[in-house]
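Only one protein chain is missing; all other protein chains are in place.
Letters A and B mark the chains as written, and numbering starts fresh at 1 in each.
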Amino acid sequence: MSDQAFALDAGAGVQEDLACTLLSKHFGEFAAVDEVSFSIPRGAFFSILGPSGCGKTTLLRMLAGFQQPDSGDILIKGQSVLNTPPNKRPVNMVFQHLALFPTMSVAENIAYGLKRKGVPKREHATLIDAVLAKVQLPDYGKKRIDQLSGGQKQRVAIARCLVLNPAVLLLDEPLGALDLKLREQMKIELKRLQREFNTTFVYITHDQSEALVMSDQVAVMNKGRFEQVGTPQELYYHPKTPFVASFIGDSNQYVGKVQGQSGKTITVVTEHGVRLLSQSSEETPPGSRITVFIRPEVMQISLGQPEAEQDNCLQVTVLRTLFDGARSQLQVETAEGAVLTVALPQTADFHALEPGRSVYVSWQANQCLCFPVAPVTRPEAV
Amino acid sequence: MSAEPGSLKRTQYRLGFWLLLAPIVLWLSLLIILPHIDMVLVSLRERVASRQYEFSFSNYTEFFTEPLYWNTFVRTAVMSIVATALTLIIAFPVSFYIAKVLSGKPKMALFILCLIPFWVSELVRTYGWMILLRETGLVSGALQWLGLVDQPVEMLYNDVAIMVGLIYTSMLFMVVPLVTTLDSLDKSLIEAGYDLGGSSWHVMKSIVIPHAMPGIMSGCIVVFMLTLGNYLTPTLLGGKDSLWFTEQIYTQFITRFNWEQGAAFGILLLVLSSLIVWLGLKITKQSFTRVMS
Partner (left out) sequence: MIPSISSSRFYRASYLCYVVLFFIFLITPLLVVAAFSFNDSLFPSLPWNGFTWDWYLGSKEPRLGLFHDDALLESIGVSVQVAIVTTLASLALATCNAFLFEREQFPGKNFLYVLMLMPLVVPGVILGVSILVFSSTVANWFEVQFDYDFEALRPGLVLVTLGQFAFITTIATLVISARLRKFDVTQEEAAMNLGASRLTAIATVTLPFLKPALFGAGVVAFLMSFENFNTTLMLVGSDAPLTIAMFDRLREGSTPVLNAVSVLLMVGSACLALVSLFAQRPDKQ
């Protein structure tokens, strides 16, 4: 958590649309949000990624003003908004179920905020047409909400907020209700809209793919705290905590004991008795328990002994093929009984890998991650 | 720093809460609770001289010693229970037909047709029965025309006429809750019951009726209440000898101006209706709030 940027510096405050310092919210004994600090540079797409119940919704509701923090501060464009009621904050929100007003037409929904802001009525039509054009729904103003498809509703909900030019747009898992195909389209669409309006987006989701595809910065949240904040690449390749390592992407996880260390390379014996070489950035005394994470895609499959020298090379037996197109995987078992999941390239070589066949898997020590902690259960199989 | 706006918000919320609470408390206390308490107090006093009252149970002892009051009371209760049961028996097959046999437009149409009579006043409905049943009425005329009787028959002013009127008047309040609860019963449950080998009777007894129980109870409570407290139908269809307890209350209050006695009768009727409703809920294991809303 050392890399979290603090917005205490007055000079930096101007460059940031949104900053929080030591924000906490408790419900009775339960800490929903626990001393969270972060700052978001102007015009960034910032995602808060975490499993359900991690406190991300509470955090978002505090930003919108629907919940008061117990302690800490929220700064929007350098100004504290703690004393600002939700209707006066320069943030707008796209709700999880969109919360479009069913009694009003599309245009009336969009005009709602303009009216509250006191924008003269004669300007409404121009503003509404412009924003509808930007979300690619021209001439939809007269439609009723129940005449729209899921994706169109989504766009109206975003247009309703963006017409007000908010400093920050909050999005509360808005893609959750859409089917897969549409969700893929909307990811790209949201990113485009964010560029076009050049507004800071704060997007919360439990879907890592949404967060990784769209975001400039992602905060991984767990149990009320930020585990790590970084670019999608940083989170994927250099997770700082075992939670992040297991939450983002697939991993084979093994708990083992450290046998020895030479430089950055350590030797680990897993519970099954498999010897592995891994890299560790920290000092790990021999005998300490660690968890090793190996991503399926770093392992190479070969039918015979690999020619190039590899730090780890195991002879394994094929258990089964999990066919999923380009994301196909192979489950294999070592002689000691440890099961590994390996990415299966869709090349002609590997088409006929029937169960029981003996193959080799190999990878370099620096492609493993290890954390000297108690084992973390995987939050979800991806 | 954050405590201040929080508490400010809470005060605003509290103010809103009190503003919402005040009218309902005023309504319930001034129009429901205090009037009933006052009625209890009035029933427990006796006029000893002009504007001079004493605490006394005499209004209640009067009720128990005078057989006319006592008989009327029991008769009203029994007839109300019978009317409620008959209404349920008549309404259930029809409600089932509307809710489960029909679908789409015919279902809506028939349901609305069920409601139509109740958009007009109870007085009009009772009046219709008077025209049908009186000596010069249609039923008598039809019987003569068919040659079943050779002179006009008076069918008003007896218990059957009262019963027909009461059932007719209450029908809506039974059909609506029944159709609503039966409608919420998934047809596949009935199909599953058959599929697992149940007979019509068994499926009805073990699947349909338990599901419809809240609706049955809510219908029965409302019908019973309306019947017990009915004044119009017994008076008009039963004539002078209808012996309905609400008539006694009316007589005491309006004709004899004996409010103390009338209040005592009112309390007794209220106790009776609460008791029977409570018993009904106990026997069928339903909760009052669930049944009523």
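Convention: a residue touches a chain if its C-beta (ideal position, glycine included) is under 8 Å from a C-beta of that chain, and two chains touch if they have at least 3 such contacts.
In this text, all values refer to a predicted model and were calculated from it rather than measured experimentally.
Among B:65, B:121, B:206 or B:255, the one in contact with the hidden chain is B:121. Interface residues of chain A with the unshown chain, by the touch rule above, are 64-66, 85-88, 91-93, 95-97, 99-104, 112-113, 116-117, 146, 160-161, 164. What chain B contributes to its contact with the hidden chain is residues 16-17, 20-21, 23-24, 27-28, 31-36, 38-39, 42, 90, 93-94, 97, 100-101, 110, 112-117, 119-125, 127-132, 134, 136-138, 141, 168, 171, 187, 190-191, 194, 200, 203-204, 221-222, 225-226, 228-232, 236, 246, 249-250, 253-254, 259, 262-263, 266, 269-270, 273-274, 277, 288-289, 292-293.
Heads up, the rule we're going with is that only the chains that are shown with their structure count from here on.
Here the spacing of chain A and chain B, counted between their Cα centres, is 60 Å.
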